[in-house]
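Shown here: the complex without one of its protein chains, the others still in place.
So, chain A:
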Amino acid sequence: MGVFLIKARGLQRRFTSRGRTVDAVKGVDIDVAEGELVGFLGPNGAGKTTTLRMLTTLLTPTAGEAQVAGRDLRADPVGVRGRIGYVAQGGGTGPECKVAEEIELQGRLYGLGKADAIARGRELTEQLDLSGLDQRLTKTLSGGQRRRLDIALGLIHSPKLVFFDEPTTGLDPQSRANLWEHIRTLRSEQGVTLFLTTHYLEEADALCDRILVIDGGEIVAEGTPDALKARVSGDSVVLGVDDDVTTRAAEIVGGVEGAHELTTAPGEVRFRVPRGDTALPALLRAFDAENLTMQSMQVQRPTLDDVFLTLTGRSLRDSGSGGDADSADEAAADDGERNEVPTHAA
């Protein structure tokens, strides 16, 4: 691979509060080459955001080192800041500010002159379908528009490397699909290297060249979405048959080459097979030869959820939604150091 824009070794972060220590990130190695679109996948509380905050200079690592965009994270954080873009999970615009004001301010804080900041802002608002919103207060924008404004702010200084923290969380399906398009365009047309965190499998699958799976503060797997899925052995097939022939049907299935993890329930036969699409026609013929009727069939390609399940023994969906121990720990550990501000105004 070419130039590495992120090269992290043993990055670690420990939070201490009220006598309790929590290792939110337990030493991760990350390599991201120029031009890559890499996803950081894991349930809430796995350490995604903590890692991202370290890589973007917002949090000093407890241990480990990293080169980000060609600068040393510890020795030259200001140099890193000038060369990366960061789009935070909750956005970062003042509700009473106008779109144009926020864009100009951001550009100038990155060292652009007034005219340059405005020109670059115009270019970005056009690319991100925000034209004509210049004089609107950001609180009047829709969720999708505001997220695109956040992206414009992150790109104002034309960084080569951009970090996205949960870019589509809280967006409706259309806005999400639209945002995916914009993220792809960033890479394909402007050659931006992207590193994003997500707890949506579909998102990692749809967008990323390469995925790092993080769980409990450690990277548990790494690879292209296809390579990761290949770790799960084959497609899952479910056949529906009449109750009284379930056993007979299972015997036939057992004869299929490569079939494994065979289980039955009355009227249902489940198994895995390397290629479900090619196994089925032969199976149909075998059923016909025995005069058995197949009521239904389903073939499912392995998903990243299956991958996660295989790797950790837990489903990503379950661990993501259940407010599990991990995220409670991280939240508790955050208390002392960076207490979340309650979302409701006092």
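Here is the rule we go by: a residue touches a chain if its C-beta (ideal position, glycine included) is under 8 Å from a C-beta of that chain, and two chains touch if they have at least 3 such contacts; residues count from 1.
One rule holds in what follows: contacts and distances are computed from a predicted model.
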Protein that the absent chain corresponds to, by UniProt name, given "YeeE/YedE family protein", "NADH-quinone oxidoreductase subunit M", "Transport permease protein" or "Carbohydrate ABC transporter membrane protein 2 (CUT1 family)" = "Transport permease protein"
Thinking of the whole complex, not just what is shown, which of A:Leu109, A:Ala227, A:Ala265 or A:Ala282 touches the missing chain?
-> A:Leu109
Residue in contact with the excluded chain [from A:Gln12, A:Asn44 or A:Thr57] = A:Thr57
Full-complex contact with the absent chain, from A:Gly10, A:Gly94 or A:Pro266 = A:Gly94
Only one of A:Leu153, A:Cys208 or A:Ala250 touches the unshown chain, namely A:Leu153
Missing-chain contact among A:Gly82, A:Gly223, A:Gly240 or A:Pro274 belongs to A:Gly82
Where the missing chain touches chain A, by residue | 56-60, 78, 81-82, 84, 86, 88-97, 101, 105-106, 108-111, 150, 153, 337-343, 345-346
